[in-house]
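Shown here: the complex without one of its protein chains, the others still in place.
Chain lettering (A and B) follows the sequence in which the chains are written, and residue indices restart at 1 in each chain.
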Amino acid sequence: MRHPLLLLILAFVVWSGTFLLVYATQATGCSLGWHNDEIAFWRSPLRLILIVLVLTSLVAIVGTLAWLRRRHKPAAALQTSSFIGEVKTYVAVAAIFSTAFCFAGVFWLTLCPL
Amino acid sequence: MPLGGCSGDFSALDPAGRSAASIASLWWAMLWGSFALFALVLGLFLAAVLIPRFGRGVSQKRWIILGGLVLPVPVLTGLTFYAFAHGEFLLRGAVSETDEVLEVRAVGRMWQWQFSYPSVPGSAVHTDLLHIPAGRTVEIIAESEDVIHSFWVPRLGGKIDAVPGHSNRLRIRADQPGRYGGICSEYCGTGHAGMHFEVQAHRQEDFREILTGGLHHD
Partner (left out) sequence: MTENQSIHHNPIALHKALDRIWGTKPGWGRLAAVNHNVIGVRFMLTALVFFAIGGVLAMLIRTQLASSQSVFMDAETYGQVFTMHGTIMMFLFAIPFFEGMAIYLLPKLLGTRDLAFPRLGAYGYWCYLFGGMILIGALLAGVAPNSGWFMYTPLSSSVYAPGINSDVWLLGITFVEISALSAAVEIIVTIMKIRAPGMSLDRMPIFAWYMLVVATMMLIGFPPLILGSILLEVERAFDLPFFDPTRGGDPLLWQHLFWLFGHPEVYIIFLPAAGAISTILPVLAGTPLAGYRMIVAAIVSMAFLSFGLWVHHMYTVGIPHVALSFFSAASALVAIPTAIQIFAWLATLAHGRARFSIPMLHIFGFFFVFVIGGLTGVMLAMVPFDWQAHDTHFVVAHLHYVLVGGFIFPMLAMAYYWVPHLTGKQPVQHLSHAAFWMIFIGFNLTFFFMHLTGLRGMPRRVFEYPPEFGWEVLNFVSSMGSFVMAMGFALIALDFILLFKFGRAFRRNPWKAGTLEWAMPTPPPPYNFASIPRIDCRADLLDPDVIGPHLAAGRGYLGIPRDDRMEVLGVNSVTGEPEQLVLLPRQTFLPFWTAVATGSFFLLMLFKFYWATPVALAAVIVCFCLWSRSDASSFDDDAVPIGHGETVPVHIRAESPPSYLAMVLTLVADTTLYISLLFGCLFLWISAPNWPPENLQNPNLWLLILAAATMSLGSIGSRISKKSAHMALVGNGLAFAGHLISTGLLISIAFYSLPSPSGHAATASLFVILCYVALHGVVGSIFAAHALLRALRDHDMSVRALDLKIGGLWHDYSAASGFAAVGFCLLLDSLVHGGGL
């Protein structure tokens, strides 16, 4: 599974996984009553879980970028590998920004149906 | 009052309550912003095509970074996070403090709405006519007996779907007494087009009596 195209999308694959996980956790948490709206909003266990999940995946994607950059060695022709390296970096940076942007709401927005 | 009293009374741009008013101002802000962005992009397109050597001083990479990142990222970030806060505001019923909320059950069925008031003892069930107090936030609990319908009073706030098996909540508010048009906005079969209803907002002191039939409300 070392195909350059798979490495190219790796960071966004992590984003997709995060999306699935965060959305599923949020829905499951509401269904099982983890949000506990009796106490102050920031002490809700569901919110804490979601925040931890989001921060962890943010670290994971930044780690992915670092790993991609370190293991990048010109395998094919110079031009092809510079192309893949550059696009890979753009995509990973986009994925990092997307993760921070998409999931920022877990810090304060209403967690469960009223 | 003739039924035509609510003529043209479905305009989300003519808000009659805080929820709808705040959404309308969001719309106007986005509209003017969009005009500016549209003029910018189209202006650049026409200039690039029609004016020789236009924009050649700026490198291609700079073009893309300025227009593709520097321009949209702050605009979108600002708008999105404003909209998050705005959404929270609307979920609270467009009031900053948590004041008392009146609950109304709105049950959709092919092709009418039935409104009942669980917290008002002795209140009747009304068909296609919703009484609310003016100046107080009302929480609609939308439910359905058959297919999906959607409760919408454009001048008072957003809409909420009545999905069978679920009960969804929406807070609306009328600032002044009056009549407001309501409509089903999710396609629900051949009678969809005729599934209108009317909202009557009353002065707080009249409201309870109207509900319990003490005051004639025509």
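Just so it is clear, a residue touches a chain if its C-beta (ideal position, glycine included) is under 8 Å from a C-beta of that chain, and two chains touch if they have at least 3 such contacts.
Quick caveat, the model's predicted, so the values are computed rather than measured.
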item	value
Contact with the hidden chain (one of B:Y117, B:W152 or B:F197)	B:W152
Residues of subunit B in contact with the chain not shown	4, 7-8, 10-13, 20, 22-23, 26-27, 30, 34, 37-38, 41-42, 44-45, 48-49, 52, 54-56, 58, 60-61, 63-64, 66-69, 71-73, 76, 79-80, 83-84, 86-88, 90-91, 146-148, 150, 152, 154, 157-161, 163-166, 168-169, 181, 183-193
Subunit A residues touching the omitted chain (full complex)	3-5, 8-9, 12, 15-16, 19, 22-24, 26-28, 30-32, 50, 76-77, 79-80, 82-84, 86-87, 90-91, 94-95, 97-98, 101-106, 109-113
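Here is the rule we use: only the chains that are shown with their structure count from here on.
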item	value
Subunit A-subunit B separation of Cα centroids, rounded to whole Å	33
In the complex, subunit A residues that touch subunit B	101, 104-105, 108-110, 113-114
Sites on subunit B touched by subunit A in the complex	77, 80-81, 84, 87-88, 91, 139, 168-169
